[in-house]
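I have a structure I would like to understand better, so I am pasting it below and will then ask my questions one at a time.
Other chains of the complex are left out, but the ones given are in their true place.
For clarity, chains are labelled A and B in written order, and residue numbers in each chain start from 1.
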Amino acid sequence: MMKTLQDYIDKLNSLNFKEMYNGDFFLTWEKTDDELEAVFTLADALRFMREHNISTKVFESGLGISLFRDNSTRTRFSFASACNLLGLEVQDLDEGKSQIAHGETVRETANMISFMADVIGIRDDMYIGKGNAYMHDVADAVTEGNKAGILAQKPTLVNLQCDIDHPTQVMADMLHIIHEFGGVENLKGKKLAMTWAYSPSYGKPLSVPQGVIGLMTRFGMDVVLAHPEGYEVFPEVEAVAAENASKSGGSYTKTNDMKEAFQDADIVYPKSWAPFAAMEKRTDLYAKGDQAGIDALEKELLSQNAQHKDWACTEELMKTTKDGKALYLHCLPADITGVSCEEGEVDASVFDRYREPLYKEASFKPYIIAAMIFLAKFADPADILKKLDEKGTPRILK
Amino acid sequence: MMKTLQDYIDKLNSLNFKEMYNGDFFLTWEKTDDELEAVFTLADALRFMREHNISTKVFESGLGISLFRDNSTRTRFSFASACNLLGLEVQDLDEGKSQIAHGETVRETANMISFMADVIGIRDDMYIGKGNAYMHDVADAVTEGNKAGILAQKPTLVNLQCDIDHPTQVMADMLHIIHEFGGVENLKGKKLAMTWAYSPSYGKPLSVPQGVIGLMTRFGMDVVLAHPEGYEVFPEVEAVAAENASKSGGSYTKTNDMKEAFQDADIVYPKSWAPFAAMEKRTDLYAKGDQAGIDALEKELLSQNAQHKDWACTEELMKTTKDGKALYLHCLPADITGVSCEEGEVDASVFDRYREPLYKEASFKPYIIAAMIFLAKFADPADILKKLDEKGTPRILK
């Protein structure tokens, strides 16, 4: 963490992130290095201010719309925390209570809810080819509405997890890594293993491993993706990872051997995901409304998983990492062997040992989201930070 | 839109709306012309201020209770937007989560939720004779509670749609018409056709056509209500419409011929609704808990509708309006032929052509609701606007 708020302001002023003003945040690889660095810097600045009891409320009124098409605790609360920190009130679009079931188009709904919305956060990650596309439909609709004078402001879209990427999660993970290693410069040549892990629960989305390789290959690290055969991620994202690695002076490799990935790793991220092919199949079954097919597919997925129970982050495996002390990461909740399930992604003793850094990792997310919003709503965020500091309103009265 | 905020303040100061202070908003025809004009003026003033980044936050704390006994997207978000604009936090009374199921009386619930509530917004439109009555029960309960010193303030009741009227909707529609035609004075002698239209979906409430004829007959227009036989609206509301028209120098007529209504119309509002008699029958079946009966009635309604598929707002019909360019209105969501259904209320090409004005029409609703609240909470709203302007707090920090 920097020493004074001015350090953060100076840092921001050294970066070029003009394109973020009035923009949206879909995928990390659509952003430049400076833009990502602006998010990290501003996230840390907002945290600095909150921890020094300086209010970062920049809105007197305004809504932050949340639209979750999948279960969530963490991200739902992170989004609400981020909005609240800035002065926005969360209004949830509950598709059960709305009239979307009666044939309302996406374009219409997006505009109808946005008259006083400054941000729309969407999680739509369950169906391949659908989630990210839906987010774009919404963003296009409100951009059009703003241009036509229907909406006085263009709500910024924040991707709270789609079928392709999970930017708020992996940006939080990355900021955590940067803090743990004392700066981006210390990451060059470090080995990061993003590995699959056994889980007894249903097919989890690909957006976390994809988000990790899509982002963390930009910092000069040697990123290894490891998984059993049949658990491939999108080739398009792998291409992004390879190009990132090349540009940043790092590397991107793959292996079907978890041990090989863990060997001398500085950072490990063992986490379950469903096979891409299965996720596509589920998307088709969903389109056909074939619930029986979806249930059958789930059984198939679970038994396929069960062939790889050895893909677990055990104490033995951790011992093979760099000095036996690699930084263990997880987006949570983890399937912890003997705690949340009989056999899972990670040994209980490993998870326990890393509990505090895992919670620290999670703590960055509200600030990452707040930073993404802030950078989209202000042309000169550094100047706004200065003004907040000068006002010096305490967050909690003293 | 006026040129400066002072124009709005002067306009308000020229009107007499004293009775609105500490009042409620149930039906538009319970309000005087000055009172309606105060709502329109204040709605425009609040919009002017928001578009000029002046905060209209008038509450440091306070709740806006929302109680929706029927699905809603638009009005739910409009109510939340209006409350948020003024500084009130929405708290939803979800009858599933509450103990209302355990025999709590309306009077008790109304008081129990209102200790720190400044406004209560209710939608209760599905059962004839019940909705508006329920709203009055709630308003009476909190008025009594305030008189007895139980509640420090009397929450103002805003009708978010009842079985009789839909004031927030039709006031927004009317303000849109006034803007589109450049002023009330330009409405004299204009022809407005409020017509039924075919819909493949279940019986929709009567409160929109009733709200339209109950309000829009006050501006000197020639208002025509058109529907097939069997789709009559409340005779009491028709009586109100006839009297309004007489007083305003306009007219109110009826026809069973959609073409006749559309002929040379300046404004058309084709929208489906259920037959009054059927809605009453559904109310009885609901009281008896006869779900099978309700389902059978729904089938009956749909087949009755299907006898009038020619009641659709087609391109051909639109060509017969004044210069072929009548203003097309809808409260949304519309049943769009070929888009939301096979055969619906309106041709896709007509809907498309009017999309922007339709969204503009909808954009007035949060401001109409905010104005209704404002006029009930402040004895001198014009003075409050002045103070907000002098404070000049930006809505979004700059």
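Here is the rule we use: a contact is a pair of C-beta atoms (placed from the backbone, for glycine too) under 8 Å apart; a residue touches a chain by one contact, two chains touch by 3 or more.
What you see is a predicted model; the values in this text were computed from it and never measured.
Asks: Note that 2 identical chains are shown, then give how many the whole complex contains.
Replies: Across the complete structure, the repeated chain appears 3 times.
Keep in mind that, in the parts below, only the chains that are shown with their structure count from here on.
Asks: Where the centres are mean C-alpha positions, what is the separation of chain A from chain B, in Å?
Replies: Roughly 41 Å separates the two chain centres.
Asks: What part of chain A is in contact with chain B in the complex they form?
Replies: Contacts found on chain A: 58-63, 89, 91, 93, 97-100, 102-105, 108-109, 111-113, 115-118, 145, 148-152, 377, 384, 387-388.
Asks: Residues of chain B touching chain A in their complex?
Replies: 50-51, 55-57, 68, 71-74, 76-78, 80-81, 84-87, 89-90, 201, 332-333, 335-336, 339-341, 356, 359-360, 362-363, 365-366, 393-397
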